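What follows is a short report on a single structure.
Removed: one protein chain of the complex. Kept in place: all other protein chains.
The chains carry the letters A and B, assigned in the order they are written, with residues numbered from 1 in each.
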Amino acid sequence: MTVNEPASTLDTDIMEVNMGPQHPSTHGVLRLKLKIDGETVVGCEPIIGYLHRGTEKLCESLSYPMVEPITDRLDYVCAMSENLGYMGAVEKLCGISVPERADFVRVIMVELNRIASHLLWLGTHALDIGAMTVFLYCFREREMILDLFEEFCGARLTYNAFRIGGLLEDLPPGWTGRCRQFLKVYPACQKEYEDLLTKNRIWLKRTKGIGVISGEEAVEIGLTGPSLRGSGVGYDVRKAHPYSVYKRFEFDVPTGENGDTYDRYLVRMEEMRQSLRIIEQALDTLPEGPIRAKVPNWLKPLKGEVYHSVESPRGEQGFYIVSDGTDKPYRMRFRGPSFANLQALPQLCVGHLVADVVALIGTLDIVLGDVDR
Amino acid sequence: MTNRIWGFIKSVLLIELLIGLSVTLRNQFRPHTTVEYPRETPNLKPRFRGIPRLRKNPETGEDLCVGCLLCEKACPDDCIKVVPEKRPDGKGKQAAKFIINYERCCFCGLCVDPCPTKPLTAIYMSHDFELASESRTKFYYPMNNLYEGAQIKEYSR
Partner (left out) sequence: MDTELLLKVAVSAGKVMTVLLVLSGSVAYLVLLERKVIAFMQSRLGPRRVGPSGLLQPIADGLKLFLKEDLVPAKADKWVFTLAPVVVIIPAFAAFAVVPFSGESFDVFGLTITPWITDINIGVLYILGISSLGVFGIIMAGWASNSKYPLLGSLRSAAQLISYEVPLGLSIIGVLMIAGTASMVGIVEAQRETGWWFFVPQFVGLFIFFVSGMAETNRAPFDLPEAETELVAGFHTEYSGMKFSFFFLAEYANMILVGCVATTLFMGGWMRPFPSVEALAWLNFLDFVHPFWSGFFWFAAKLFLVIFAFLWIRATFPRYRYDQLMHLGWKVLLPLSIVNVLVTAVVMLLMNSGSSA
């Protein structure tokens, strides 16, 4: 026994903790295998697949219009974006051009959905870090958006809102007025969240310098969306490969500097404001006219393949369709942003404390429906 | 420098924490947003998609369904089953059996789109959504339970 080496007598073990699939803060059925030394995380292994429903294979046995309800259920928090992406892919495949009014309405819906999705993210992220009230405020405002959606398409979560070639129904009378009402009310609500969080010293301590990822690393992993832009890479599908009518609207793509949790928080908060700007412009310039192009009832695209991606609130949501000339897709592939973003988690976690892991799950903003598909 | 001093004073006086506290205090006096669901029914919008139901012609009271099977084909979940038969008067067809399996229905509304009986579609998305049941067999709705007004609530309170 040597007196000089007290470390050898202090033997510590690395403990393995299962976080999830049932855990208050894993947002669905994510399971994390954490290796912790005391409270410091030394290893993290996400285990996915608890929500696997085989949607890609399922789509091969469904005709093109039938796939839309399936896309609702991929990333159920922003079903409008999924709908838009799928519609865009099919319309690209069949060479259908959508009437202008339908495009405008779609953009309004998707941007409203972006706000709703970010509200859900903010609420759960803050709840994970312990700010319970923000969660309920966020849901209060999200409810207003969901009411608008219910009025437009009849559903509050799985919208199935668009149809190939345009829309099923036009905006109900008075809808634009109510939408403008929301635009007027909302900024004050967002200020409330910012009052509760942005400068709060506990919030700053919990988010600044946590989960730093550099822009290069983020690109290598394949991060997209606000998680990538928080690291200073200004890649936004709406700007990089404009789809629908996004070219006509003026909006900024906010980026962070440090690539930490706080910057990603700021980026998302700013994105909500930009979405408001887009909706306002779209409402101002909303053209009159038809809402649906002529589309055959039984859609049979020519042989070929197509990839179309949209900027969902979580990142680049891609749809890859291979058609063999029948009324059903030969192969359907979804590129989910949550799946790619989740890959960053093990790297972000290491070296932080257990309490930070929940903050990091929150900041990546994953939706398990999109990860497992 | 003055900025730093001002920042220090602000942080000692806990300014940002007090602002946060004022937000929660203010919200205490705002009207609540809770809908006490079983006591009050939620305010459903006209386009709300509840369970699909069948409609009769409001004037004649006859079935609107012409047994064309389009809804059955449009359903992504295979939850509709229609058996058509010849009408007694010999003109066209009608549904002899019309079964919807609500266990599978995903409330997407795709069955309503192709329905040929315009302007009133034979199948429509109703505003009923309270489907809870104690037995799986009760989710198979035969034709006479699909019309407006048929009782679907099993529980009380």
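Methods note: contacts are C-beta pairs under 8 Å (C-beta built on N, C-alpha and C of every residue); 3 or more make two chains touch, one makes a residue touch a chain.
Predicted model, so just to flag it, every value in this text is computed and none were measured.
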Exercise. Consider the whole complex, including the chain that is not shown, and state which of A:Leu127, A:Met269 or A:Met332 touches that chain.
Key: A:Leu127
Quiz prompt | Identified contact with the non-displayed chain, of A:Ala282, A:Met332 or A:Val358 | solution = A:Val358
Exercise. Looking beyond the chains shown, say which of A:Thr55, A:Ser81 or A:Asn200 touches the absent one.
Key: A:Asn200
Self-check item: Which residue of B:Asn3, B:Gln28 or B:Thr60 touches the chain not shown here
Solution: B:Gln28
Quiz item: Tell me, which residues in chain B touch the chain that this view leaves out?
Solution: 17, 20-21, 23-25, 27-28, 30-34, 36
Self-check item: Touching residues (missing chain, whole complex) on chain A
Solution: 15, 17, 23-25, 39, 126-133, 136-137, 140, 196-197, 200, 202-203, 205-206, 353-358
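The working rule: only the chains that are shown with their structure count from here on.
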Quiz prompt | Computed distance of Cα centres, chain B from chain A, in Å | solution = 25
Quiz prompt | chain A-facing residues of chain B, complex | solution = 11, 16-17, 19-20, 22-24, 27, 33, 44-49, 74-76, 106-110, 113-114, 125
Quiz item: In their complex, what parts of chain A are in touch with chain B?
Solution: 62, 65-70, 72, 133, 137, 140, 143, 147, 150-155, 158, 160, 163, 168-169, 172, 192, 195-196, 199-201, 297
